[in-house]
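Apart from one protein chain that is not included, each protein chain of the complex appears where it belongs.
Moving on, here comes chain A:
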Amino acid sequence: MPAPSSRLTDLQRKIWNGSIPLEIRLAASDCRTYDESEPYLVQPPRLSYLAFLLPQLHAFFKPSLIDPEVHPHEAWLSFEGVPLKWHYPLGLLYDLFSGAEPVDFDKQRNEDPAASQATVETASGTAPLPWRLTAHFTEYPGDQLIQLDADGRALLDSYINAVKEADFIRNGNARTVMSLSKGDSDNLWRAVQIYDLNLFKSVNSKLLDPPGMELRHVPLKIYLPTSASQTASDTITEEAKQAGHIRVVQSLVPIHLPSRQPQTLGTALNSILPSIFPSRRNPLLAQPVLHGVVVPLGAHLNDLGRTASYLDGFLHVAVVMLG
């Protein structure tokens, strides 16, 4: 059953307000006082990008750096040795790597019917918070991370490519995004940088509801941890076994099924990854996680796309294996 629009707007605002407390420590190998520097505490939005923190991180750690001349854009972040990709939003990184158990409302409701009032804000799984990360300023892992630049153009390029791709997926062409005025596209990036919902919506709404276009597909990317991807494919190499290797799966997902029924997350996952999601209704082997929450397979993909997408227009869904 499609959700009423007021609940969708409410949900969208909650997702926008979601944030993750971070405790960032300087790598001992970069620190003059070895491991005795103070941690940097910050709570960025889930939808945002870690790269925006680099100037503050650099300023904060500069007094402790062995090499204080290093540029902010040469820094990189890791979690338990895994370098964190810049173009993945923070929320996605957390869903994929933190090890936090996603919140499962259905499970909670089944275990305690009185707990059905749980909200996104109050529910907590066994979430290891704050999320402890390490900041490095040397030995950039160029074989695993894309190099940033001083002007932030690499990040902007990656973002714009994603926005264009999302637009293409929705409409079958990228005319809408390509016809945005310079003011609009500047505002979109600015809204991402300063994290302004109203500014963001003022441009994003043009992308979601282009006049004269019928939305065809929902921009969706599915992230499989290595163990899952080994069952999905026989061609994983040794390199894939490195911790942190994620297989990204994409396929054009129509808004409607051939029967004209709305596409749900379950029907989409079952069609794209049938060995991992053999059932369209019940998560038997794995669960789809978005913004820290297990998403019910019955959720309509169109609604999800409009309310729960990240800033680049995509639903970035992490697959968590069960058992």
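As a convention for this text, contacts are C-beta pairs under 8 Å (C-beta built on N, C-alpha and C of every residue); 3 or more make two chains touch, one makes a residue touch a chain; residues count from 1.
Following the convention adopted for this analysis, contacts and distances are computed from a predicted model.
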Out of "Aminotransferase class I/classII large domain-containing protein", "Protein YIPF", "Ubiquitin-like-conjugating enzyme ATG10" or "WD repeat-containing protein 41", the chain not pictured bears the UniProt name "Ubiquitin-like-conjugating enzyme ATG10"
Determine which one of A:Leu84, A:Val103, A:Leu133 or A:Ile169 touches the chain that has been left out.
A:Ile169
Looking at the whole complex, which of A:Asp10, A:Asp157 or A:Asp186 touches the chain that is not displayed?
A:Asp157
Using the definition of touch stated at the top, determine which of A:Leu41, A:Ile66, A:Leu252 or A:Leu284 touches the missing chain.
A:Leu252
Kindly note down the residues of chain A that lie in touch with the hidden chain.
85, 87, 142-147, 153-154, 156-158, 160-161, 164-165, 168-169, 174, 233, 235, 237, 239-240, 245-248, 250-252
